[in-house]
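What you see is the complex with one protein chain gone and the rest in place.
Entry: chain A
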Amino acid sequence: MAKVIVVTSGKGGVGKTTTSAAIATGLALRGFKTVIIDFDVGLRNVDLIMGCERRVVFDFINVINGDAKLHQALIKDKRVETLSILATSQTRDKDALTEEGVERIIAELAPLFDYIVCDSPAGIERGAHLAMYFADEAIVVANAEVSSVRDADRMIGLLTSKSRRAEQGQPMPQHLLLTRYDAERVERGEMLKVEDVQEILAVPLLGVVPECPSVLQASNVGMPVVLDDKSPAGKAYLDAVGRILGEETEIVIPRVARRGFIDRLLGRTA
């Protein structure tokens, strides 16, 4: 039976879809049968980040409505054999996603996969609620920035009170993933430190993904960033995948390389 992981953040633009794609691909690279589901009905983007936008014929909503079979809507990734994508619909009907429908599709996917990664939309509306409701564990994505941390705190509150596990009185395991972390700005005192965010949110840290040009470049060509073996962000995501699997590797916090006295004298950057 598959484990259901939700990737959520509350705030938009912090890197949820990038993270979902990276984590799902990372799990698949380890040999686990993994499917990534896009819950952002009306604003789908997982297909684009995964590079399969031209292969979407049927989607999640079609399957919920009984217009297509699950196997017709599942898109097999061409790079990683164990990875599948379930794109969502571009409909403007905000009632397209139903709790009963989502429950049924997850139950149908569960025997076929090891991991189901749910990419949540921003906000706390129905899509975000249903993305997390059936989850067995959650990855809360945040940037070291006030509005993102506040929204992450709110999502942590909702996960611990409004998810199915919470309603059944079971604990809801949560991990904090800090993304777009800029060590230089932290060094200059312009950005919250990892330690600050972790202390405020009080959720175990899964990893720190540095701000990195390779993320934009990977999205340009529809490639999950973990497939770029030179990318520091991709490396950080692969480490995070290891920790999801229970590996106790030390979390590397990006630091600025120390400049020597002569470099500083000459104004050279590291």
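Criterion: a contact is a pair of C-beta atoms (placed from the backbone, for glycine too) under 8 Å apart; a residue touches a chain by one contact, two chains touch by 3 or more; residues count from 1.
Just so it is clear, contacts and distances are computed from a predicted model.
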Determine which name in "Cell division topological specificity factor", "TRAP transporter small permease protein", "Cytochrome bo(3) ubiquinol oxidase subunit 4" or "Molybdopterin-dependent oxidoreductase" the UniProt entry assigns to the undisplayed chain of the complex.
"Cell division topological specificity factor"
Write down which of A:L70, A:A110, A:I200 or A:I251 is the residue touching the left-out chain.
A:I200
Quick one: which of A:M132, A:V186 or A:V215 touches the chain that's been left out?
A:V186
Note that chain A touches the absent chain at residues 145-146, 149-150, 153-154, 157, 161, 186, 188-193, 196, 200, 264-267
